[in-house]
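Shown here: the complex without one of its protein chains, the others still in place.
Chain lettering (A and B) follows the sequence in which the chains are written, and residue indices restart at 1 in each chain.
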Amino acid sequence: MQATQGRDSERLLPADAATRDVAKELYARVADAPIISPHGHVPARMLLDDASFENAAELFVTKNHYVTRMLHAAGVDLAELSGADPRRTWGLVAANWHRFAGTASGYWLETELAEVLGIRLPINAGTAHEIYDLVGERLADPAFLPQALFRRFDIRVLATTDDPLDDLGDHDALARLDLGGRVLPTFRPDAYLDPDAVGFGDSVSTLLAATSEPATFAGYLSGLEARREHFIRHGAVSADHGVEEPFTIELAPHEAEALFQEVLAGTADAGQRRAFRGHMLLQMARMSVDDGLVMTVHAGVHRNHSSATYERFGADTGHDIPLPTTFTRGMRPLLERFGLAKDFHLVLFTVDETTFSRELAPLAGFYPSVYVGAPWWFLDAPDAIGRFRSAVTETAGFYRTSGFIDDTRAFLSIPARHDAARRADAAYLARLVTEGRIALATAERIADDLVDAIPREVFKL
Amino acid sequence: MQATQGRDSERLLPADAATRDVAKELYARVADAPIISPHGHVPARMLLDDASFENAAELFVTKNHYVTRMLHAAGVDLAELSGADPRRTWGLVAANWHRFAGTASGYWLETELAEVLGIRLPINAGTAHEIYDLVGERLADPAFLPQALFRRFDIRVLATTDDPLDDLGDHDALARLDLGGRVLPTFRPDAYLDPDAVGFGDSVSTLLAATSEPATFAGYLSGLEARREHFIRHGAVSADHGVEEPFTIELAPHEAEALFQEVLAGTADAGQRRAFRGHMLLQMARMSVDDGLVMTVHAGVHRNHSSATYERFGADTGHDIPLPTTFTRGMRPLLERFGLAKDFHLVLFTVDETTFSRELAPLAGFYPSVYVGAPWWFLDAPDAIGRFRSAVTETAGFYRTSGFIDDTRAFLSIPARHDAARRADAAYLARLVTEGRIALATAERIADDLVDAIPREVFKL
Partner (left out) sequence: MQATQGRDSERLLPADAATRDVAKELYARVADAPIISPHGHVPARMLLDDASFENAAELFVTKNHYVTRMLHAAGVDLAELSGADPRRTWGLVAANWHRFAGTASGYWLETELAEVLGIRLPINAGTAHEIYDLVGERLADPAFLPQALFRRFDIRVLATTDDPLDDLGDHDALARLDLGGRVLPTFRPDAYLDPDAVGFGDSVSTLLAATSEPATFAGYLSGLEARREHFIRHGAVSADHGVEEPFTIELAPHEAEALFQEVLAGTADAGQRRAFRGHMLLQMARMSVDDGLVMTVHAGVHRNHSSATYERFGADTGHDIPLPTTFTRGMRPLLERFGLAKDFHLVLFTVDETTFSRELAPLAGFYPSVYVGAPWWFLDAPDAIGRFRSAVTETAGFYRTSGFIDDTRAFLSIPARHDAARRADAAYLARLVTEGRIALATAERIADDLVDAIPREVFKL
């Protein structure tokens, strides 16, 4: 995607003129580099259907909990943001746009409007209708269909996130298209590993039935292995694990078998359910060592904090809240067994930034398997990216970090998110150069590697 | 209050020239804006008496634990700072002034001397007597009496912090004066809610007697409600809660009744006393939902860390030390019941800055009731305010924060503290403008709102 011209093109770059000059040069190297997106939530089906987006509300708001949560905090009922009256939904966004000032979500949305749709009006109550209509016009143009945008965005790799029992037919169909890049499935087994997940027992039963395995712990493991194999055959390179707590534990086979029967029977207490989750995370590492799938862990979020909201609107509606998180002791059983295993890749993501300098950088600075995941979710924002680099680099350098992941289901936001990260990284690198800490040539190599060689190595692309 | 002229007027603004120009413009908009102080500890009686301050020691040192603690750390016995020999007390401050370099307390005191008293000498052992005498001269001038200063500071709202049984007669008397602003009481019931508070049993008995309520849990709640009603009639807009741990818990009425009897009888163990505190914090939220008082929570401080100091000098003598704090799980029971309640306002203050990006911004970015309290106590300092904005804004914007609170009993420091916060916010906003993240017009609106619309909305003024 073409970078914007003029002063605006320097956004997110440092204020200091000398540093900004270096940052501009570094950013220019990667501004138009292809996008590698090894972790995200765009549905394969959306790409395959290639239906036009309908309007600004659907495009930017209704499924985008980054945006809806802020309006909800402002007193807007989530029901009003369902898109039933999309012009009104967009109008609520516009009227509250000052609330997004300084947020990452606001920055991305403005970038999407300007850079993808070419709409450079300020957003407010007065411009709401005009923008809504302009967006509608653009979306009616075939150039703004998902597949056309995929090509225009120059996406070389886009990973989706998929249920282990997905047949991945959509991915097969996408592979036959000429998109200029691959769409890869990602194995996401949380619902089958966490006894506290809604419908856990049914999920396991379905898994066992689908893989013709007996209801034993060994059968359960085999079933999971079979589905991973299915994913690998369809191009998957990673398995993703969302856990509230990065806790792992070794269990003897007979202990694991007994625990499996208890959690299936629903008789396990909280401690047993925790042990089961912790042992399954370790088993997932074991499978990754065996089959080569990169293991990503997204840890430390209390999901569905507001029960009333969950009951009315379901999950992923803006009320997942981070928790204090620590990896040092909890991941140790896993690392004791697999931390030195050849070709094992374990990428640790956090929304507790205290872990960056305290734990993740020291871990990734020793274990060849461990990479520090790029700033995730609430931390995927310019200042937070700067803090991440500052906290991690002095201990672990750049080459133990994962490269940017956008983690988004908002397809149109992908280039805006990658662009913001590239700018933030250029800003940080430029400061290292200006402060005489690294040579310009070194910074250039790193800038290049951060958007290509590093994510390709980490995610085995 | 008039801003200073020349180079000195640019203090706390960013070094980079382009950013500083923007910051100067933003700061200039609000430099002379009236002061809204919705949380603090200035005694109403002091304003009512309108007696002159006696000397530099009384004015700046003896009751100011921000200052005395630093001298204590330097080896000065707190007894030497009692003000019995005020010239000597001030001399100890002056001789140790290098120890305050870079501290917020030092910055404020220098600002007070220069801006309020017009004394622009450097502070050191050599100038101690001269400054002491100059301060004495100023204080003898009626223009430096508390009420005159109140008008000169252009304070529109000043909230005090008061015992629930206070008759608030002083506030009535103040309301009849022409101060140019309101002095509001704040309901602070900690001593009546925490079984571990000194004299808890007596406090509760006095409350029940004063409100003619029986010694039942229902009577106790009614007594508290009656006193809140009394505060509301006298202009209170908020109830403040200082807790070591932000923990809440639902209890069935009969459980609460039984627990109440145990804590009153002194037979409750540590877990029961914690449950009682946690349930009462939830009950306070319930009352706020019912009566409309804004609920502020100041959490996470171990009070009176040094028993020997507490025994000799009492509370608030400089040895309250923050603790690791987390809100996500502990506040959930309260938020499950009241987080979506219409017109409920809950302002969460912390001295553990790890919670800003991890918990408070995500909570305030979803719950319409939750606001992130401005940097408090040790964090009310220029760099810390910058870190706060950086940590909070990208997730929750500016409009989910509380506006500045000075939290001080040092009346003369109020304009210095508000001025420092305005400068720090202007600095942060200016960077967002210079980095192309928000438009200048947006920054202007936010700068204005931070000192007026935002605190008025959050504190229902």
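Odds and ends about this structure:
We take it that contacts are C-beta pairs under 8 Å (C-beta built on N, C-alpha and C of every residue); 3 or more make two chains touch, one makes a residue touch a chain.
Note that this is a predicted model, so its numbers are computed, not measured.
Screening B:Gly136, B:Gly180, B:Gly219 or B:Pro322 against the full complex identifies B:Pro322 as the residue touching the chain left out.
In the complete complex, the residue from B:Ala74, B:Ala125, B:Ala140 or B:Leu177 that touches the missing chain is B:Ala74. Contact residues of chain B toward the unshown chain are 7-8, 10-17, 69-70, 72-75, 98-104, 106-107, 122, 302, 305-309, 318-324, 351-354, 378-379, 381-384, 387. Seen across the whole complex, the unshown chain contacts chain A at 14, 16, 18-19, 324, 326, 328-329, 332, 335-336, 339-340, 354, 357-359, 361-368, 370, 390-391, 393-400, 431-432, 434-439, 442-443, 445-446.
As a working rule, only the chains that are shown with their structure count from here on.
Separating the CA-averaged centres of chain A and chain B is a span of 39 Å.
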